[in-house]
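One protein chain omitted, others in place.
By written order: A, B and C. Residues from 1 in each chain.
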């Protein structure tokens, strides 16, 4: 994050350019087989685990997006969600993950949302 | 859709139970290879095509959800989006689709959103 | 398809380069919720429907690849597979599809396999 300091009236202003944040955006969904056709309770457990990771999350109808500054944070959150669904009683869990990671340009959940809405 | 008619003061009221709508919810994303690392202009073309289909759409940071009452509507919308990206100049398009179709219980983008938020 | 035409002793050979087939390669998988944790019987029904489409198929541990010369063939095969799983008794079917479609260069299941093996 570029930080520019301006001296004016003896005040240091730290300008953090919010558009220059090279975040990794990932999309996660979990599915559970063998627990009936309604799996909302498991999905909620997974989302809860993602939120506990401390990462920014955004849940849509089919998946949850998370945003992190490095791949380890993403994978740890995914692991936590996956395990949480087993701990909630599931016997077969299918976890889908899509990691969109760019180093050439800043991106956040917010900038990606704005780009298409 | 169950329609219940109530006679009261000689008025027929048609109650359409909005929660009993067995909609197919699909999630679509497009990717373009060979046109640089920023593909927002192609993604917007695809979303525009999905909207033109007349189906309900909801665009998130990584994908767009659509809702339809039958599979043909879903597939026609996906085809339109896929073709639109080529017409916008792309040479290689990778389109991802996930169709969640249940016949035992009503579901809409809205009910799925509420279930996890 | 390589076509060679031989006329007399002046032999004209039409060489259609077998690598010059611009096929669309798609990857399909189906999942069934509410029918127990083993869904092999439904997966086999879906694969059977894909094969009946007449398209080339290749089934791996997690998905089936199909190859077609246009998008309609792909979508019709996916529709047939999706419907077949419902006809086999499923109440909730989640079908995943990834369409890899390039117009700039030939590609087949075979060339894609060779490129990575």
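Heads up, the rule we're going with is that a contact is a pair of C-beta atoms (placed from the backbone, for glycine too) under 8 Å apart; a residue touches a chain by one contact, two chains touch by 3 or more.
This one's a predicted model, so the numbers in the text were calculated from it and none came from an experiment.
> If you put the missing chain back, which residues of chain B would it touch?
31-34, 36-39, 91-92, 94
> Since one chain has been left out of the picture, which residues of chain A touch it in the full complex?
Interface residues of chain A facing the absent chain: 33-34, 71-72, 75, 78-79, 82-83, 86, 91-104.
> Even though one chain is hidden, which residues of chain C still touch it in the full complex?
Within chain C, the residues touching the omitted chain are 25, 27, 37-38, 40, 43-44, 47, 58-65, 98, 100, 102, 104-105, 109, 112-113, 115-117.
Heads up, the rule we're going with is that only the chains that are shown with their structure count from here on.
> Taking each chain's centre as the mean of its C-alpha atoms, which one lies nearest the mean of all protein C-alpha atoms here?
B
> Please report how many Å separate the Cα centroid of chain A from that of chain C, as a whole number.
Centres of chain A and chain C (C-alpha means) sit 33 Å apart.
> Taking the mean of the C-alpha atoms as each chain's centre, how many Å separate chain A from chain B?
About 23 Å, centre to centre.
> Got the chain B residues that touch at least 2 other chains?
Expected reply: 98, 100, 102, 104.
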